[in-house]
Every structure is written in C-alpha cells, then in structure tokens.
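Of the protein chains in this complex, all but one are displayed in their positions.
Letters A and B mark the chains in the order given here, with residues in each chain numbered from 1 onward.
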Amino acid sequence: MTTWTIPGSPATTAETDIGAIINSIIADIKAAQPAQGSKPGAVIYIPPGDYSLKTRILIDISYLQIKGSGHGFTSSSIRYNSGNTSSWHEIWPGGSRIRVENTDGNAEAILIHRDGLPRQSSIELVDFCLDGVSFTPDQNSYRNGKIGIRSTTPTDSLRIVGMGMVYLERAIVVVEADALHITNNFLCECGSCVELVGSGQASMVNDNLIGAGPAGFSIFAEDHFGLIISGNNIFPRGKSSVHLKNATNNMVSANRLHAFYSGMITMEGACHNNLVSANHFLRNRESFPAFQNTPHPQDDLFGLVHVRGSGNTIVSNHFSFDVPSNAITPAGAKPTIVLVRSGDNNYVATNHHAANVAVNAVFLDGSTTNTKVLDCGSASEFQAANGATFGFRATP
Amino acid sequence: MTTWTIPGSPATTAETDIGAIINSIIADIKAAQPAQGSKPGAVIYIPPGDYSLKTRILIDISYLQIKGSGHGFTSSSIRYNSGNTSSWHEIWPGGSRIRVENTDGNAEAILIHRDGLPRQSSIELVDFCLDGVSFTPDQNSYRNGKIGIRSTTPTDSLRIVGMGMVYLERAIVVVEADALHITNNFLCECGSCVELVGSGQASMVNDNLIGAGPAGFSIFAEDHFGLIISGNNIFPRGKSSVHLKNATNNMVSANRLHAFYSGMITMEGACHNNLVSANHFLRNRESFPAFQNTPHPQDDLFGLVHVRGSGNTIVSNHFSFDVPSNAITPAGAKPTIVLVRSGDNNYVATNHHAANVAVNAVFLDGSTTNTKVLDCGSASEFQAANGATFGFRATP
Partner (left out) sequence: MTTWTIPGSPATTAETDIGAIINSIIADIKAAQPAQGSKPGAVIYIPPGDYSLKTRILIDISYLQIKGSGHGFTSSSIRYNSGNTSSWHEIWPGGSRIRVENTDGNAEAILIHRDGLPRQSSIELVDFCLDGVSFTPDQNSYRNGKIGIRSTTPTDSLRIVGMGMVYLERAIVVVEADALHITNNFLCECGSCVELVGSGQASMVNDNLIGAGPAGFSIFAEDHFGLIISGNNIFPRGKSSVHLKNATNNMVSANRLHAFYSGMITMEGACHNNLVSANHFLRNRESFPAFQNTPHPQDDLFGLVHVRGSGNTIVSNHFSFDVPSNAITPAGAKPTIVLVRSGDNNYVATNHHAANVAVNAVFLDGSTTNTKVLDCGSASEFQAANGATFGFRATP
C-alpha cells in the first residue's frame, strides 16, 4: 500500500491520504476481478506508520481484508489531562495508525455500503488503529462528529478484530448485521463504541476491552436476535455498559462491567427472553476530577440492571455497589440493583451483591407480573410496588 | 505459494491444483529439514484468490502453518435457493478460497496423518476458505462426500483459527486430539461442522459461528475429557447443537444455541460430570421453506437437553421454546425442556424457560436416582416417572 500511486494523482501518498490510496486500490481490485464467477477480493496491508485519512474509504466489494500490524492504542484522555507533556516519550497512538481527518465532508473513516444483491460478505478489518485525534470543544467532550467504521447496507460475516479505536465520537456503527463478529478489539475513549442499529442476528461481540463516554453507549444493540455479548471488559464511563432496545433472545454472559452510573445493563422498549448470566458488575463513583460533575444519565432507582420486557433470565451475577451516600440520587434514596420495570415471567435468581449502603436487590414495578425473585437478598432488600405479582424467596 | 513450481510438473499451478502445490512445498520442507534436532516447520501463505484443489493435501510434519488472508464465507444456501442470480455482484465464497474438487479419489481437502512418534504438534490452519462448492443430488441435501480437515492419527496442540468452511459434508473431523483449539471460525452450511471422534482431552471449541445440516452435528465429541465448548454461536439446523458421547468432565458454558429440533444438547451413552451453564437456548420452528418438511430427528419429549449419565450439572441456563402446538410431536405431547434419561446424582437448577405452550421444565426417567431439580419451574412443570428418586423444589 505504501508504494501505490493513484493514476492522475501521483502526489497523493498513504501518509497524506490513506483513504484515497485505499479507494484507488479497491477500484483496481474491481477492475481486476470483473467476472461474477470469481471475485475473491484481496488483502490490503497497512504497515506500522502514521497515516492521515482525508478521504473516506468506501468498501463496496466483498471479501476485502484490511490488515495492519498494531492496534496502537494509548490513552489520549490521560495525556490531554496531564498538563505539560513535553518530556513524554511519545504523545499519540501508534501502530498502523490512521488519523481520521476527513476533508471530504464525510463523517466516516470507513463506510461499508453496496446496493443490490447479495449482501456484502466477509469483510475483515484487522489490527490497525483509527484515531480521531482530538475532541471539540474540549478534550473531555467525546464530541467531534467522527465515525470509525460504519455500514449502511446489510452485511454477512463482517469481522472487526484486534483493532484499536480512540477519540472517535462513534467507533463502530453497523446496520442489519448477520453473523457479525467483533472480537479482541480495544475500543476506548470513544463517545460510543459498538452500535448495532436497525436490526441484526446471530452476531458476536466478545473479548473486547471497551469504554465509552458519558453520553454514549459502550455496546448498543437494537432489534437484535441471537447476539452473544460475552467476555468483554467494559470500563466506565458510558451512560450504560450494555444497552438492548427491542431485542429478543440474546445473551450477555461472563462480562466484567464497571460503571459510574446506574443502567449498566439497560433494556429499552420491549426486550424478551434475554439471558444475563455470570457477569461481574461494579458501580462506584467517578474518580477522574474532570468528569466528577457530569450529570448522571439515570438516578439510582433506575437499577444497575433495568429490565423492560418478558421472559428474561438474570442469574448468577455479582454486583458490587460502592457509592458514598451523599452521592446517591435522588438524595436519601435506597438504590436499586435490579429493576424490573415492565413485563411478565422475568426470572431473577442467585445474584449476590456487596454494597456499602442498604439497597434493594430487586424492585418490581407495579405493572409487572409473575416475576420470580429467588435468593437475591433478604426480605428487606426486596420491594414490589402495588399490583405486581411475583414469587419471592429470601436468602435464609 | 503462487510462484511455486512442482519439479517435473511445471504446468501445475496453485490455481489448477493447490493441493499438489502444497504437497510439493511440504516435500521441500522435509528435504530442507532432515535433522531430528531442528525441524521448525514452515508457513505456507495463501493470498486471496480462487484456487482449485484436485489433490488432497497430506500434512505429515509438525509445526506447519497454512495461512490465508480471508475466511471468505458467504451463504451458498441462500444463493442456491434464490432463483435467478444473474444480477448479483458475486455468487461464490471468496477470500483465500480453496474449491474442494478432489480428482484423486480422496474425500479430504486436508489430511493430517503421520505414523510413529511423537504425535504431530502445533499444526495451524488459519484464515482461509474451504468451499465444497455444491451438494448432490440437490443443493439442500448437505451431501457431497467432501471433508474439509481430517486427522487420522493423534495430534497435540492443533489449531484451527479464523477459517471459513462451507458446503462440505463434514467440515472438521479430528481423532484423538490433545489440546486442540478450534476458535473464531465460521463453520456453516456444512453437513457436520466439528466432529471430535475416537477420544480426546483438554481441548477447546470456542467463539465460533457454527451451523450444521439436519442430518449432522454442529459439535460432536466422543470420549472427550476436559473439553471446553464456550462462547459459540450455534445456528440451526443441525440435528443437535452439541452432542456428547461417552464424554466425562467437559464444560458447555456461555454458548448461544438456536435449533429447530429437540436434542439441542444430547448426551449419548454414558456422559458423566459435565457442566452445562450460562447458555441461551432457543428452539423454534424451521423458517426456510425448503426444509420445513424435513423429518425431525427427535420428538419433543426428547428434551432440549437430553441427559444420559451421572453427576452432570445443568444450571443458570435460559430456554426459549416457541413452536406452534400443531407442530409438536408426538401430537398433543407436552414438550420437555430437560430430560434426565439415565443416571444418578444429576443436578438441574436455576434454569428459566419462556414457552408459548405448557412444557415440562424437567422430566425424570424412571431409572434415574437422586436427581436434584431446583427452581426450574412450578410443580406442574415437573414430572418424574415411577421409580425415579429425586429432590424437587418448585419455584415459589
């Protein structure tokens, strides 16, 4: 890639506009593979280096693999908040690092889009760095309008593996995914990290290190079915850790979730038959001075797990809650660990909490029916609003 | 690899017979590493492209890595069932794609076999595509006699990573594995996907996207010990999702299983001391017209989980069951979620189901003893045949 010359634009290099270079390579792949019967695609290799992206990459073929040699994450947040860094060894992310600096009027570094049939298959983005460089108006805003990877038409078996993504307003936005696999990435210090929008099925978001900004999502999935969210280490400070919207028959297992707000797992709309099992939750207080006055998106009655919908199973989780009483909202409230806000036949069992204040292990909204609450705490840690029907068993 | 010439057969290319080319390279590696004291092996790289395999690849050395740049999966099933595809952008799988088209009388694309000692170690097959191209007599038969990767002698630390395998009658068949690792693959639209036969130990099948045909296995393990099956997204339409035969002390955790038949986890023979935990099960009805009349391999009394053996632990799972009553077999039957068919000291606890019809959460065969059934449903959702001994606690 570093030796590619664009016909008619000999001065453009990967260093000056890697987007234009890659688009030119893609055009060449298309020209070289005209026959419907044999379009195996290609691999584009990005060696370690500092590259500027001025032009959005448009992937409109299947089987393209773009691969680097280094996810290159470093904390830009720590650096920007560190004062004088003139003595530092280095100040920017590295590896196969693309600085997202579009001058083409587009928000995306990489857009996956193709009309017609079939869906694009088996695009693979592997082991390079997308760096949004800076936020505006200040480095703690998580805002710059930049998007790392976006798809706007359906895909099959898209893989995003071993990437580093930092200081983007939105890291990954994928629509209508089938068999999407997002794994082993470092998606951190982005406004939102993984947004699966529109709809999707049979996908996996596993074994990533993830952390969004206070207005954004670490992992968001809308109208998804058969999604695995497992083995992720989800840091603060997203407004939620996992957010499901109208999503049925998904699994959230064996993740470690750490957050500064309630709503760590939020189910919005009608979310049915999801499993939340074997996860570790820690809710404590923001420790970074620059963010300590950020308003909380939800109060402490919202629940660390907020359930809307029926037939969900929430079992075998651990909850740590460690918030000074004077920081709990509304003031004087008894915080909620699991709130069942709507629905029938939800099952909340064998979850344990360790809290520095009295909490409700489970709170049932008055509209909920037939919830089972088993072995999640004492009778004084359970509360059901008028009208709720349920089976409850206190821990002995 | 693309520039290799076979001594005595200059006309053979990777495009015309990648198997002959790779066998010639392996012969060269053996010739170049004659000393017992230094046989580090080699890497053979398969660039993206369309390659035909006419001759079976025989791997009879250790430490060989065959690596491509693209798993290249696309759904051939959708395409073959789509009618006129003349306007499609592409019609075949891609990436580093090997069309399995043996003319040598062998079934396998890749055979791992070596007599003598030691076992072959650390063979790695990474990031390419094995495409069986078509099924016979029709494209929905899942039959063509083709096998992707097979071993017939014992191996140690074999790795199969990031592969795409499609339209093979059997994708992976491994005998006597020790520390086998099958991960991050796309094994779909194959008759059977992963078959661990003979015996094996201390292996891992994790984080794959898998789906077999109605007569085959998604994951099969015989006489295995210490196997981890976790984090897999197992699609329909295999006759089972996970099938253990005479297998003891294995783990099936944090998978998402979706099937059109009962027997999603089937234990055959005597299976002892296995853990089935934190999995999400969905059993619903075949939605693809071409397969809606396929006879079911088991009826709905067989159990979504079918247990034979002692000391098994089945906890913290979610079961969704959504089958129209008129499609349940035998007609009028009350479907079974977990059937304990034989054995002593099995433990079934804290599993939840959401079902569209009345079901038995757990059914105990009359031969079973000392089963524990805790918090899996109401008394009317539990049934024990005459002779069974058990402890039962209904959800309150």
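Going forward, a residue touches a chain if its C-beta (ideal position, glycine included) is under 8 Å from a C-beta of that chain, and two chains touch if they have at least 3 such contacts.
Note that the structure is predicted; figures quoted are calculated from it, not measured.
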Absent-chain contact - pick from A:30, A:54, A:334 or A:352: A:352
Candidate in contact with the missing chain, chosen from B:47, B:226 or B:297: B:226
Residue ranges of subunit B at the interface with the undisplayed chain: 36-43, 61-63, 65, 67, 114, 116-118, 121-122, 124, 156-157, 159, 161, 179, 181, 183, 202-204, 206-207, 226-228, 230-231, 249-251, 253-254, 272-275, 277-278, 310-311, 313, 315-316, 345, 347, 349-350, 372, 374, 391-393
Where the missing chain touches subunit A, by residue: 47-50, 69-75, 78-79, 82, 85-97, 164, 184, 186, 188, 207, 209, 231, 233, 235, 253-254, 256, 258, 277-280, 282, 315-318, 320, 350, 352, 354, 375, 395-396
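Here is the rule we go by: only the chains that are shown with their structure count from here on.
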Rotation in the CA alignment of subunit A with subunit B, degrees, nearest 5: 120
Intercentroid distance (Cα basis), subunit B paired with subunit A, Å: 29
